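With one protein chain withheld, the remaining protein chains of the complex are depicted in position.
Per-chain residue numbering starts at 1, and chain names A and B are given in the order in which the chains are listed.
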Amino acid sequence: MTASQVIFYIISAFILGTGLLAVTSRKIFRSAIWLLFSLIGIAGLFFWMQLDFIAAVQIIVYVGGIVVLIIFSIFLTQQAGNEMAKPVRSKVFFASLIALLGFILTYTLMYKYNFLPVVNQTLNVNVSNIGIQLLSTTEHGYILPFEVASILLLAAMIGCIVIAMKSPATIGKAGRENKPIHIKEEAAENYK
Amino acid sequence: MNDVPLTHILFVSTALFFIGVYGLFTRRNMITMLMSIELMLNSVNINFVAFNKYLYPGQLNGIFFTIFIITIAAAEAAVAIAIIINFYRSHSSIDVEDAGEMKW
Partner (left out) sequence: MNYASYIAWIPLLPLASFVLLGLFGRKYLKRSSGFIGTIVLFTITVLSLVTAYNYFFVDGKVNGIYQSIIPLQFTWLQFSENVSIDMGIILDPISVMMLVIVSFISLMVHIFSLGYMKGEERFSTYYAFLSLFTFSMLGLVVSTNIFQIYIFWELVGISSYLLIGFYYDRPSAVAASKKAFIVTRFADLGFLIGILILAFHAETLDFHTLITRLTTAQSSQLISITTSSFLGVSMLTWGLTLVFIGGAGKSAMFPLHIWLPDAMEGPTPVSALIHAATMVVAGVYLVARLFPLYSFDVVALNIVAYTGALSALLAAVIACTQTDIKRVLAYSTMSQIGYMMFALGVSGHGGEQGLGYMASMFHLFTHAFFKSLLFLCAGAVIHVVHSNEMKDMGGLRKRMPLTHIAFLIACLAIAGIPPFAGFFSKEEILFAAYNSNKLIYIVGVFTSMLTAFYMFRLYFSIFHNKEPQVQIHHGEGTLSMKLPLLVLAACTVFAGFVPLSSLVTADGVPLETHLDIAFSVVPVALSVAAILFAAKLYRKQNDLPDKISTSLGGIYHSAYKKFYVDEIYIFITKKIIFNLIGKPAAWIDKNIVDGFMNLLAAITAKISSLIKGLQSGKVQHYALYFFAGIAGLAVLFIYLWK
């Protein structure tokens, strides 16, 4: 067993273990942290495959962006230390059954399929290659999906603002409920 | 690194995917469901990268798909969290069982 193999198995065990903890932990904040570790493990897997750029993107977007976002939303919506209710037993049973059966089905298919590894070529991934192909308009260029993705991000940004924004009615209500001047006056009276 | 067969990497990604599925079914909290979905998306990323690396080293298509999946996942997470916050504002809860308005 070479060192490379050892590293791979360790990383794999780490990913799966933390992933499993992330979906089973009953404290939501811990769950988020386990997810964070799992994602870092995946980034490690990419490093192991010598895909530095993807690994870097993985860390920046997932670890630095999405998980932080999730943790913020946890803080916004509930107390982090509370334990969540235990899932219903029958639900656990059916979910694990489905997951197990699905896994067996999928993996047998993959295992039986005869992949033909190509050995005489090596993957040449450097950032300039990716950048050129991403922005080229030739046959293998990805400029169109790139632009579409940019529009998607813009739409998502506007959509988030519109959805999460308080509706004018609720703003009006809130405004009436806590008029700053009113509160100040009350506070002043209390102070007297 | 080619001494690790492709099927072992695929085992990891498949297992991670079904861990995500399990989480999606058992969790009732919307944020944790969202986390399960992120796990599933990542397992797909592993798949793409591994196929690219092992089967088509001459091209970069798998890499690009990974990049786009990460982009979309970011957008999806942002929108999902916006929806969750809006839902929390109206229901004071983020339990998915409380969202029963759409039933028959």
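Rule of thumb we're sticking to: contacts are C-beta pairs under 8 Å (C-beta built on N, C-alpha and C of every residue); 3 or more make two chains touch, one makes a residue touch a chain.
Since the structure is predicted, the reported quantities are computational estimates derived from the model, not experimental observations.
Peer 1: Given the contact definition stated above, which residue among A:V63, A:M84 or A:I98 touches the chain not shown here?
Peer 2: A:I98
Peer 1: So which of A:A13, A:V68 or A:L109 would be touching the chain we can't see?
Peer 2: A:L109
Peer 1: Using the touch rule from the top, list residues of subunit A that touch the missing partner.
Peer 2: Answer for subunit A: residues 91, 94-95, 98, 101-102, 105, 109 touch the chain left out.
Peer 1: Which parts of subunit B are in contact with the chain that was left out?
Peer 2: 21, 24-25, 28, 96-97, 99-104
Simple rule for what comes next: only the chains that are shown with their structure count from here on.
Peer 1: So how far apart, in whole Å, are subunit A and subunit B when each is placed at the average of its C-alpha atoms?
Peer 2: Computed from C-alpha means, the inter-chain centre distance equals 7 Å.
Peer 1: Using the touch rule from the top, collect the residues of subunit B that touch subunit A in their complex.
Peer 2: 1-4, 6-12, 14-23, 25-29, 31-32, 34-36, 38-39, 42, 45-46, 49-50, 52-61, 63-64, 66-68, 70-79, 81-86, 88-89, 94
Peer 1: Quick one: in the complex, what on subunit A touches subunit B?
Peer 2: Residues 2, 4-5, 8, 12, 15-16, 19-20, 22-24, 28, 31-32, 35, 38-39, 42, 45-46, 48-51, 53-54, 57-58, 61-62, 65-66, 69-70, 73-74, 76-78, 84-85, 87, 91-92, 94-96, 98-100, 102-103, 106-107, 110-111, 115-119, 121-125, 129-130, 133-134, 140, 142, 145, 149, 152-153, 155-157, 159-161, 163-164, 166, 170 of subunit A touch subunit B in their complex.
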